[in-house]
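Of the protein chains in this complex, one is absent; all others appear in place.
What follows is subunit A.
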């Protein structure tokens, strides 16, 4: 697995199938999610990422439980999240859960941190939504330290102090899981990712590209500013959403009722308007290839491409067919095409093995600039 990584990310929504009116049970949806993950490995995808939600109609409230199950039944698939809530989860528990998962999965683990977009989740976990950005900053600073120092003395604003605390188990091979920071609008999060030399994932699926160009450009510039490499060497991930059939017309005909009733964009713009303005591609494998290759023109060479394929009430059987088409006709072409003209100094997508090989210096993840403090 070198160069770019390709995978899928799931929101984990329980949505009625608009063509049948049938809503899967939570049990069926959870089993479908893990079946989709196993299929992802089978068809040669690199990454499966699950969302984290704590309210209906979503099921994945316990990501490491789900990913642990998948880890036991896969051997190559990299397990990730989209996103892990850095604001409302205790960073101590994140440190423990993901280190444990890392051991069980033999290093096939990374995670994407995000603030979430559900306001009420903050009080459910004893936090204050007005503190969203400060929580993301402080909690990650602690998580970062817990994975890199054995005895942690710590005092902050949002949780009880720690004295000589050791988070167990220690990260596999003393190498913490790679961290992506996901954001759709906050420059502060791009700045945070750049400061640590972590990855930045722009979930660009619902909005036009201009917005994300600005955000990714900021991240790349600041990544270079903090001395982690050139702007072109910053670690970027992007989203996408696709529905494929061999023939474009079949894809459009089959997907339209799902689009028209989808919780996120249904009852608004037409399928044609939405595909024109956003990364959504409904069509043939070639159309998906063309659209995805276009992301490089817009955002530069990048490391990870995740597709959303299991939403809007699509039945499991259909999703598995999507994965077959992705694995057979899209991903191999994308691997080949993205490799062409990729500068040698653009880093491969991060893996545990590569990070271990790079040694401690490569994973300390602190900025090397002399920090200017303005008055």
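Heads up, the rule we're going with is that contacts are C-beta pairs under 8 Å (C-beta built on N, C-alpha and C of every residue); 3 or more make two chains touch, one makes a residue touch a chain; residues count from 1.
Note that in this section contacts and distances are computed from a predicted model.
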Protein name as given in UniProt for the chain not displayed, "Polysulfide reductase NrfD", "NAD(P)H-dependent oxidoreductase", "Helix-turn-helix transcriptional regulator" or "ABC transporter ATP-binding protein": "NAD(P)H-dependent oxidoreductase"
Contact with the hidden chain (one of A:27, A:157, A:317 or A:340): A:157
Residue touching the undisplayed chain, where the options are A:64, A:127, A:192 or A:305: A:192
Contacting the left-out chain in the complete assembly, out of A:129, A:218 or A:316: A:218
Subunit A, residues in touch with the chain not shown (by the definition above): 133-134, 137-138, 141, 155-157, 187-188, 191-192, 194-195, 206-208, 211, 218, 222, 265, 267-269, 273-274, 277, 367, 371-374
